[in-house]
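Submitted below is the structure of interest, expressed as structure tokens.
With one protein chain held back, the other chains of the complex are shown just where they sit.
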Amino acid sequence: MSSIDRLDLRRHDLGQVYRPQRDWIDGRGLLIVVAHFFSGIGAGAWLWSTLYDFRIGQWLSVACVLGLSGVAHLAFLGRWDRFWRMLRRPHRSWISRGIWAIGVFGLAACGVLWPAARSGPVGGFALGLSVAAACAILLYEGFVYAASRAIPFWRTRLLPALYIAYGLRGGAALLLVTAALGGDGFDVASVEAVKLWVVASTAVLVLLYLVAGSRAGGAARESVSQLVAGRISPSFYGGTVLAGIVLPIGLTLGGDALALPELVLLGAIGIASLLGDFYVKYCIVKAGVYVPLVGSAGVQRSGS
Amino acid sequence: MRLGMVIDLKRCIGCYGCQIACKAENGTRPGTTYARVVKREWGEYPNVKRLSIPVLCMHCGEPPCVDVCPTGASQKRECDGIVFVETDVCVGCRACVMACPYGARYFQDESRDYFGTGENAYEECVYAAHQSGVVEKCDFCRARLEQGLEPACSANCMCKARIFGDLEDPNSEVSRLIREEGGFQLNPELGTDPSVWYLPPER
Partner (left out) sequence: MTHSAPTSEAGGRDVWIPSACGMCYNQCGIRGHRKDGTLVKIEGNPDNPIGRGRLCARGLAGIQLLYDPHRVNRPLRRTNPEKGIGVDPGWQEIGWDEALDEISERLRKVRERDPRGFFFSGTVISLAPLMHALGTFLPAFGSPSAFVSDGHHCGNAEHILARTLHASVTTNPDVAHCDYLLLFGCQAGLGTYYALTSMAQDVADARVRGMKVVAVDPYLGSAAEKADEWLPIKPGSDGALACAMLNLLLNEYRLFDEAYLRDHADGPYLLTEEGWYARDAESGKPLVWDLAAGRPRPFDAPDLGTPALTGSHPVDGRPCRTVFQALCDQVAKWTPEAAAEVTTIPAQTIRRIAREFGEAAAIGSTIQIDGKSLPLRPASALYFKGAHGHDNAWPTALAIELLNEVVGASNVPGGLLGTNPVCSGHPDTGFPRWRPGPDADGLLEAGALLYNDPYGRTPGWPPPPQSAELPNLRDLVGWPITTCFTPAALNDRENFQFDHRPEVLINYGSNLLMSVARPEVCFEAFEHAFVVCVNLYSDETAEALADIVLPDACYLERLDPLPNFTRHHHPVGLGDWGHTIRQPLVEPLHERRHFSEVLLELADRLGITQPMNLLTNNLFGLVPPHALEPDRSYSWREIADRAYKSWFGEERGLAWFEQHGVIRWPKQVEEVFWKPFIHARAPLYNEWVKRSGEQVAEIARQRGMKGVDTSGFFPLPDWRPCRAWQPREGYDLQAIYYRVPWHTFSMTYENPWLDEISRGEPYSYFVCINTATARARGISDGDPIVVEAADGGSVEGRARLTEGVHPEVLAVANNGGHWAKGMPFARGKGIFFNQLLPMDLPHTDLVSLSMDCDARVRVRKREEA
């Protein structure tokens, strides 16, 4: 969409009762979804990799969090050259906390991965710190959205819960794909079982999230409506539901019947799951609708 | 002192003079309208009502944009309560755009000109004061206030529908109007405590 069209869209939006957010999805705004996707699965992958002592997984995790997510974060910003300023307000801003978490994770992960420091108390401290930082990364993203007072659809603790759950399953999916591509030293079977449970629970969370949104009235209901029956429904049904929930569960439960090599099957499950992880974030962010300024109830009534 | 504004919806005729007065004062780029007008329609023919509602930054008492800002660029002045963006500090993360329920914040994505043929002489002059990649918003015309003038939108309103003053002074015109004419805020349940109040269109 050209920049002139985008301005026109903004002019049009500002007059609507239900105004969708666009700064965090259109144009370079998409990069924040990309950034959160990579840092989410990266942090999740770190936790699983650390649990199962999967070195390759840990390297992948760092590449995702610092490399892919880091670059996406910077490219998303209007003034990336000033990014260090975002460290200034961890006492008030979830974004600030998140940047700290990523920074700490980066340093701690280096400490874990650096052969010289691996063993011994420094390595142990780094490991603990990296796990804590990875948890913090999983946690903070949902709260960034939930802190947006103007977008009722995001104002729920279910959203951080969703981000954590999706981070975990995304991390696992990443490792499944890695294993499928020939990564050794990874206990696939146990991950698979846990993963099934995680996939199912994310499905339940999504459902809960939508129900809560539609009950919240006004803008949140409009968001849900756009997801399940509006402009976002193709992405929602295709990405979040089909690729992200139906396929992983289906392939896990009934994949044997397909008579595929196990690793191919696992890879398929992983990729489908990753797609779902991306699309759930994409859909939820895209579905953000501002609280109405002046709605159908009149100028002296509140919107919601 | 807490600076605020009262917008009389009975007086306002929806002429968009304030939108242009603001643009003319601040030299904002295409798509950036610190002051704008929202139009609404209610009812069923022939019992129909339309209303024009001028909107700007509410300079909230509890500004959500200040809360979420990771760099501290978004600030609220102690002395008079004006919420403004320190554009030299802003990284353009747009968290404030997500947080503002009043659509008062505008991300300056790239510099562009109005005619699409390059900046004309006027634009060359006024756009120099603006940065790209940051968020901008109404600041109650701080520069005019320093000269003892009121914000451009209220100074220009043909209908005198915008009144500017100190909300903490019980004898100010704004305080009196809110008290005596049934002033109300937009979306007060969000806990933002706007400094912009409205007077009912029918009274």
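In this document, chain identifiers A and B correspond to the written order of the chains, with residue numbering beginning at 1 in each.
We take it that a residue touches a chain if its C-beta (ideal position, glycine included) is under 8 Å from a C-beta of that chain, and two chains touch if they have at least 3 such contacts.
Computed from a predicted structure; not experimentally measured.
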Touch partners, limited to displayed chains, of the chain removed from view = A, B
Residues on subunit B facing the left-out chain by the touch rule are 8, 10-11, 13-17, 19-21, 23-25, 27, 30-31, 33, 36-37, 39, 41, 43-46, 48, 50-52, 114-126, 155-161
Can you list, in ascending order, the subunit A residues touching the missing chain?
-> 8, 11-12, 14-15
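Convention: only the chains that are shown with their structure count from here on.
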Note: subunit B sits from subunit A at a C-alpha centroid distance in Å of 34
In the complex, subunit B touches subunit A at residues 9, 30-31, 33, 36, 38-40, 42, 51, 53, 55, 64, 67-73, 89-95, 97-103, 107-110, 112, 116, 131-135, 184, 186-192, 198, 200-201
For subunit A, which residues count as touching subunit B in their complex?
-> 3-4, 6-7, 10-11, 14-15, 17, 19, 21, 23-24, 27-29, 76-80, 82-83, 85-86, 88-89, 92-96, 99, 144-145, 147-151, 288, 290-291, 293-294, 296, 298-300, 302-304
